[in-house]
Structures are given as C-alpha cells and as structure tokens.
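Quick notes on the structure that follows.
A single protein chain has been omitted; all remaining protein chains appear in their positions.
All chains are identified by letter, namely A, B and C, in their written order; residue positions are counted from 1 within each chain.
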Amino acid sequence: MEKGIKVTVWNEYRHEKSEEAVKKVYPEGIHAVIASHLNKQGGITAKTATLDQLEHGLTQEVLAGTDVLTWWGHMAHDEVSDEVVNRVQERVLEGMGLLVLHSGHVSKIFKRLMGTTCNLRWRDVGEKERLWNVEPGHPVTQGIGDYFELPHEEMYGERFDIPTPDKLVFISWFEGGEVFRSGCCYERGHGRIFYFRPGHEIYPIYYEANVMKVITNAVRWAAPRIKQKIECLNPQPIEKLNR
Amino acid sequence: MEKGIKVTVWNEYRHEKSEEAVKKVYPEGIHAVIASHLNKQGGITAKTATLDQLEHGLTQEVLAGTDVLTWWGHMAHDEVSDEVVNRVQERVLEGMGLLVLHSGHVSKIFKRLMGTTCNLRWRDVGEKERLWNVEPGHPVTQGIGDYFELPHEEMYGERFDIPTPDKLVFISWFEGGEVFRSGCCYERGHGRIFYFRPGHEIYPIYYEANVMKVITNAVRWAAPRIKQKIECLNPQPIEKLNR
Amino acid sequence: MEKGIKVTVWNEYRHEKSEEAVKKVYPEGIHAVIASHLNKQGGITAKTATLDQLEHGLTQEVLAGTDVLTWWGHMAHDEVSDEVVNRVQERVLEGMGLLVLHSGHVSKIFKRLMGTTCNLRWRDVGEKERLWNVEPGHPVTQGIGDYFELPHEEMYGERFDIPTPDKLVFISWFEGGEVFRSGCCYERGHGRIFYFRPGHEIYPIYYEANVMKVITNAVRWAAPRIKQKIECLNPQPIEKLNR
Partner (left out) sequence: MEKGIKVTVWNEYRHEKSEEAVKKVYPEGIHAVIASHLNKQGGITAKTATLDQLEHGLTQEVLAGTDVLTWWGHMAHDEVSDEVVNRVQERVLEGMGLLVLHSGHVSKIFKRLMGTTCNLRWRDVGEKERLWNVEPGHPVTQGIGDYFELPHEEMYGERFDIPTPDKLVFISWFEGGEVFRSGCCYERGHGRIFYFRPGHEIYPIYYEANVMKVITNAVRWAAPRIKQKIECLNPQPIEKLNR
C-alpha cells in the first residue's frame, strides 16, 4: 500500500499527441512531468489518468484511493462525461483535494464546484508574468519569496468570473497591462480546492521550480483532513426533540 | 411597462393541489400569498410562475423581464428541466437576484450555484424557532429587532453543506436543541443570492409579518445594480499588449 | 438642515501650506477639491475638517452629524489625538461610513479598525497605474468600465498587510512591475469602510473623473443604513432564560 498523500494527476493528453510543438516540450504528456516531480517529493505518491482511458481513468476505485486530484484540460472539456464529473464532485465534497491548473478554469468540474462561468480574458504572445505572493504566511506559498517570474506565458486577465476566493494567495502582473487572481483557495463540502493559473502546453511552465513548489505545497494543503463520510451528506430525519 | 423592481415568484405548486392540509393554508398556492404581499410594497411588481406551466413559466422572455426571482420547491425538484436551470443560472450570473426559500435548499438551481450538496438535518414536530439577527446593519435585516420568533416550524439543523456565506445574517435557535445558518447572502457572477430558511407548506409561515419583511428587504437587496452584459462573460481573445 | 448624505472631508492639510509644488495643485487643500466635487453630486452635502482645527475639526457634534467621513493624511498621522481616534472608531462601529484615501493607509484610525500594520511597498517615480475593476456589479464600481488609468502615480505594492477584504473591487497594475489591492471594502460594527489607493499630493489625482466617480459611489455605498445604537454595543446582562 502506498504511504503518504496519494495523488492522481489527470491530463486531457491530446495536444501532446497532435501537435509537434507540444510534443517537443512534453513528450510523455504534461501529466508525466507533474507526476514525476511529485514522486520525488517526500510523502507523496503520484499516479496519472487521462481523458482517453476507460472512464477517463477516474473509476470509482481510482477516486476512492485518491487524496488529491490535479486537473489539466484545454480543448476537450466537453468530452468529459457528466458521470465522471458527478463522481469527482462527490469525492471533493467528501474531502478529496482538487488542484485545477491553467486552462482547467473552464473545465466542467471547476465550473460545477464554483457555480459560475469561470470566464476570463486572455492573450497568447509569450509575455512576462510576475506572480506576487500576497499571503506569505499561507501553506501554499511557503518557500516562495515576495514574487516569482515566468519569462514567457499566456496572459489571463480580469475579470475572472469566480466566487470571491476564501483566500487569494497570488496576484499576477502581466507585461501587457493586465492583472489576475492567480492563486485561489476554496473549501467546498469537506474538500479543499486550489486554482493555480500558470501552465501552458507550449511554454515549459511545468519545469519551472517555483511553479512545481507551489503545486507541491498545494497538494499538501489540499490533502484531506478527514476520511469518513459526514452524516449530513446522507441526511436522515431526526425524530425527537433532543434538548 | 411595470415600474420598480420586477419580481417573479416561482412555486412548485403541487402540495397545494394534492393535500387538504396545505390547501387550507394556501388555497391559491404559496406563490399567490408571496406575490400578493410584495405587490402591496412600494416599488415592487410581482408576477408568478409555476412548475406545471410551459417551460415552468420561466421562458427566456419572462426571465429577461425579471429583476428578482424567488424559488419555492419541495417534492418535485427533479422535474425542473436542466434547460430552465441553465437559463436561470445564466440570468443570475448576469445580475438577476435570486431568493431561495426553505426546502428550495436542495433545488437544482441552488445546488448548481453553490456547487455543494446543500444537505442538512431536519425534524418536523412543529417546534419553536427563534431567528437571531447577527447583522443588524445589513439591508436584509432592516426593521427586524434583535430576533424574531416562529411558534411552530419544521427544524433544519447543522451541518448545512453550503460554501461559507459571503454574509451570514440570521442564525436560528430551535426548541429541540439545534442551530442553523438561516439567512445566507452570496454573490455569484453579477447576481445576488439570498437563502432564507423559514417557510413550510402547512405552518402559515408566509403570513408572518417578520418573514415577509425579510423577503421584501431581500428583494430590494438582490435587485440588479447593473443591467448590461459584462464583456468577460463572453470573452474574446485580446491580441496586443496594451500597456 | 442639510438633506441627503452628510459628508465630512477630513484632510491633514499640511503639505498644501508648506510645499510650493503641492500648493500649485491644491491651492485650497485636497479637502476643498474633494468636498467641492461631492457638493455637485445629487443628494450629498459635504463639509470639511482639518488637523489643525480644534479637536481636528472632529468634535462630538461634527461626528454626530456626519454620515460618511473621508480621511486623507500623510506626514502627521502621529499628531492625531487618541481621543479623536477613539471617537471616530466608535462612530464607525455605530454605523458611520469611512473612506480612507491613499496614504491614509497608515493613519491611526485605519490601523485601529484593521488591527494590522497596513504596511506596503512604495515607489514614487510618476509611473502609470491601471486599476482593474474586478467587481463590475458592486455599487462602488458603477460607471467604471473594465479598468481606468492614471498616467502618473506613486506606486503602492504588495504585500499590503491588511485583513482579507470583505470584497476586493479594484486591483492595480503598475508600469514598474507591481500589483496592489486598490479598492477594499470592509464592514466593522455597523459601519462600512472603503480603502481607495489613488491619490497623491502632487499628481492631480483628485481632479481625475474616474477617481471622483469611485469616491462618490463609495460615499453612497458607505452611508449608514441604520441610525440607532444597537443594544449589544452597550450590553446588559440578561437575567432569565427566555425560551
């Protein structure tokens, strides 16, 4: 049996097979790079799952054995079945952590958990991004200084149509004149959710030390603190006054 | 053309037709009582819509002309079509106000906007409820004193599986030993949402002066402050650095 | 008797008397420009008060007649007496609105109400600032589009040591590479507080249409919704079980 935090790294895994430019950066897929990094960290065991696997690789059994799920998707959000989305949502509400990365902002599962469109503005000209750490005391930002930079990134700009985050930990500055709420912490049910903006299929973002440090921190922060189902998730009527 | 705030009072309207005990309290339906009260308040024009009407009475046209929608449902949540739920969600995100009443806590539209199960504990023995006003400065609680009471109510108890409210305005005390977050304010997209616990099909809750005062206040609070669509709800790529 | 919202515009009023460069921009003081603008808006009556007046112009009587107080200070925060700070804090908790402008971020009254240092980073080289509207549905941002710009401003940068705002409405982008939470809404006691970053004694910020529109909106948002004292602010023991 695996010890520590069990992570499932989910990836749409389409760009990497269909586009040369992406294949060059992520020959085994974005998921392979993320999982490989996490497996080198103490106390974390990461496996992977992808869209084109049976049930997108997210069977009841896989999810039952997952403490934290990370999500990367872009061009095929609509191909994720509602049944799997329901299943993931249920597990998050029961306590599984969820990290939503970059273009996952309009994935079915993120929109489902947020209740909003999760739309934003964007521009892809490879401009500089600087992520300011506005919560230096938060577990997700440990080891990150005042800010860190990504030399070439796709821009995401406000207004980002999300509920006010429970805690906003990063705000991005973009060379082109925009800002963005780039690190957003939520709690839904008994689960913790972290949206993290950086990441792109062509810019080698998931090889950046600071990006991977934040993802590792976020995995630890989002790992479930309770494992059992909470009664009110399967409510029963209460027959008697019990004062 | 109607002036002031245009309200659509939506009701499942089934109990009132099928159960004698309910018919006696609400012979024309819960919606009729709520709409009639609102129409006596200055600056509000209320119409009604019910489940068994075409498109549940919530056509594109009706919703386009609605500033605030109130929602009461109980036994037939599943019969509300996903298409209408999508439509209502879209309008809320564009700025329409939504009041979710009592058993509407597990309506499709409330769960959709919250992203959680919205489950709770309950008991129906007609016990006393006292609602404490924890935000006496909030628009929704104006004219309500320190607390108000309902002599006979169904109990709803914690844990209520909702996201942390943006503002919690009422906490209920129940004779039988439970507490409940009874007045919860949210903002999603450009819309305001208010969940208000009281209300039952047999206890004559919607004839209670304080309950109707809160509903009237909440209608005024939830009325949209902007009318136009916000660009980022229909995002377009931005081509150039614009600094 | 004045009608509408009664505003007191408070200013330290020292720079304008001692520095030629400031006197040129604000010959009658920053307070005169702000008050004059507010007095041209419907339903607002603005007076002024300054540090060197008796009791800093903020007597019990003046505060009793004030719905919203705006605060500008910079070089003489320490000269504001604790007695007046206590008095202003008490009035805010009773429901008076407070707008804290620019360098007022380290005023005694703002630190008192926030409980933190309210420190930040800064640089004054006259760079461009762009304020992004992240809450287009909020009363404070009405009439402001996606963003507005100030061609020459002092920079304030994160981390800004404040409690997480109840609602963050503006995020600033600075030419030099920083971001800042520039429009922050709080509720404390029964009062509403708005911190608004722009403003400087040399750059003519308080002549900018968008800045004054936000200040006017914020005055309306912060105007008290209740006038009477709330009992729990002067608590008495309750002798009997009252269930």
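The working rule: a contact is a pair of C-beta atoms (placed from the backbone, for glycine too) under 8 Å apart; a residue touches a chain by one contact, two chains touch by 3 or more.
None of the values given here were measured: they were computed from a predicted structure.
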item	value
Options C:95, C:189 or C:224, residue touching the unrepresented chain	C:189
Contact partner of the left-out chain, one of B:136, B:183 or B:224	B:136
Touch residues of chain B, complete complex, unshown partner	130, 132-136, 146, 157-160, 164, 167-168, 171-174, 177-179, 181
Touch residues of chain A, complete complex, unshown partner	95, 128, 130, 136-139, 142, 146, 166, 175, 187, 189-191, 224-226, 230-232, 243
Missing-chain contacts mapped onto chain C	89, 93, 112-117, 119-125, 127, 155, 157-161, 163-164, 166, 175-177, 186-189, 230-243
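One rule holds for everything that comes next: only the chains that are shown with their structure count from here on.
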item	value
Same or different contact residues where chain B meets its copy chain A, judged by the half mark	same
Whole-Å separation of chain centres (CA-atom averages), chain B against chain C	34
Distance from chain B to chain A - Cα centre to Cα centre, in angstrom	32
Per-residue overlap in chain A, given as positions that touch at least 2 other chains	157-160, 164, 177
